[in-house]
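Note that one protein chain of the assembly has been removed; the remaining protein chains are unaltered in position.
Showing chain A:
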């Protein structure tokens, strides 16, 4: 849990953060200022998350990536200048990340997550992981969980994206607007004079770890009934995570045809394993999952960063526990899995 430090905001901070303090309040801003965030994976999605979080005014952000910047990163990754292709992606992003907000401490880590001990991840208040394999995600999630630290992960494949959150046992306050009848005086001509009163309610949300969410049992009637809603995004995510796990990479734009075949084969496997209706996961959903489309990185980066803000400021209900962006309908929705 982020400690609310009692130091007052400086004048410079109050000025720069004015428009957001007017939204989420001073208390939230102080909590943000005390929080330490780790961002894993500096592709376009990681850059979007980093941008939004650094702008919000957290204490520190660590950018972790052991990969080199590629030409193909540049069509969604705006923190790395084009002339740094071939350099470490986190380091290549450092300068611009710092320039976004000099009041935030930004550092880099270039080791692979596999070479870092659990204690590395738990020094942060919240971890946002992108681009990792399922096994790596689960390991970091469990390490965070054991130390009561919050964990988010997400990915963008082409125009599709998802987010998962494990905020463990999360307490937060929610603003509720109530209508209170009032009479203001003879001038009041309103039919039912009432005044909006906002009250703060304390709430609590219990989360499950990633492995539970990813191994949701689709033979259970309560999940079966979810199929009637007809949105296959959960399975698209499963297929893409499986692709990454088995091929050690994401679907590659330059191998669009061959990779589409692999994806469709995996789709058929998963449909069979989970006993899904035929045609439930349409081919159309698996054709535009190559590379990272900038607009979708912006969308997912916005959603994930907002969850970081909610989580560390302990204000407003966070999403529990998965968010999907279905590009075909342009719908973004939250569903709970694994509970």
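Worth pointing out:
Everything that follows uses one rule, which is that a contact is a pair of C-beta atoms (placed from the backbone, for glycine too) under 8 Å apart; a residue touches a chain by one contact, two chains touch by 3 or more; residues count from 1.
In this text, contacts and distances are computed from a predicted model.
Within the choices "Thiamine diphosphate-binding protein", "Ribonuclease P protein subunit p20", "RNA polymerase II subunit A C-terminal domain phosphatase SSU72" or "SUMO-activating enzyme subunit", the name that UniProt assigns to the complex's undisplayed chain is "SUMO-activating enzyme subunit". Of the candidate positions A:42, A:92, A:210 or A:303, contact with the unshown chain belongs to A:303.
Remark: the residues of chain A touching the chain excluded from display are 8-9, 14-23, 26, 44, 48, 51-52, 55-57, 71-72, 74-78, 81-82, 99-102, 158-159, 184-188, 252-256, 287-288, 290-291, 293-299, 301-303, 305-306, 309, 316-317, 319, 323, 325, 327, 329-335.
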